[in-house]
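As you look at this complex, bear in mind that one protein chain is not there, while each of the others sits in place.
So, chain A:
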Amino acid sequence: MRKVAVLKSQNSTQNVQLLNPVNLSLECSLTADHNNLPNISAFWSQDGREIPDSRLTVALENQQYHLQRLFYISGEEMLGSYSCVFENGVRADFILATPPFGEVRDKPVVSYVRDFVVLPCKMEEAKPKPLSWRWFRGNKTHKEQISEQPERFQIHSEERKSKLKVINLTHEDAGVYYCGAVYAIGTTMNPIELKVITYQEPLKPFIGILIEVVLLVAVIFLCEKRRSKKNTSKGNEENVDQNNIKLQEEEKGAEEGSSMRQRKV
């Protein structure tokens, strides 16, 4: 495999996706500026530390300084950041890694005590298929692999998907879980945080809103009762008069009224 970086005056960064152990040739071509020095010194570094015995003097050829080195990437320890650094400070970084996950979930998954939860993991169609899947628990430094235990953990893996089902949750189950997509050269980790809460947590806002509704409904009905009581007392007084007046009006206006109101209403 061969990866080339062409530089002018700015630094460049390249991501290199690796699946298997490989002989990797990294090359850097620096275009000469107006100085046109005949020779320039450069070195290679791995993860920020200079690789011993890698410092070379590069000759100017066709307006370019050309630097190349062959690396044998055998295992996960060999992955990381490799850089060619020129004397004038210009550098190219090659980041060697296994295929990364596309969507990273930043918010925790929430589930309840004595319930179960399914933590999903997916490697997209665009990326290469992993050889297998593994699940881990722990923190960045120390990860423990989770093995299938019938009553606690169930792992269901397909080619591009894997699910970890944690059954009968307790508070201790909360924390960060890692789903690992395993390739020949290494494993890509995807962290998923799990939060475990009790039913009492959502119960508090639930009851709060319930009380609010009951109060509002009660207030509305009470106001209505009071208003109708007022009307009743008023109405009773005016009743008799009103009835008489209405009856008279009715008899008079029945015919004209009906045709008028038909259009009016």
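The working rule: contacts are C-beta pairs under 8 Å (C-beta built on N, C-alpha and C of every residue); 3 or more make two chains touch, one makes a residue touch a chain; residues count from 1.
As a working rule, contacts and distances are computed from a predicted model.
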{"item": "Chain excluded from display, named as in UniProt, from \"Electron transfer flavoprotein subunit beta\", \"DNA primase, large subunit\", \"IBH1-like N-terminal domain-containing protein\" or \"Solute carrier family 16 member 7\"", "value": "\"Solute carrier family 16 member 7\""}
{"item": "Option from A:T98, A:S111 or A:T187 whose C-beta touches the chain left out", "value": "A:S111"}
{"item": "Residue numbers in chain A that touch the chain omitted from display", "value": "107, 109-112, 115, 117-118, 120, 163, 197, 199, 201-203, 205-210, 213, 216-217, 220-221, 224, 228, 231-232, 234-236, 238-239, 242-243, 246, 250, 254-255, 257-259, 261-265"}
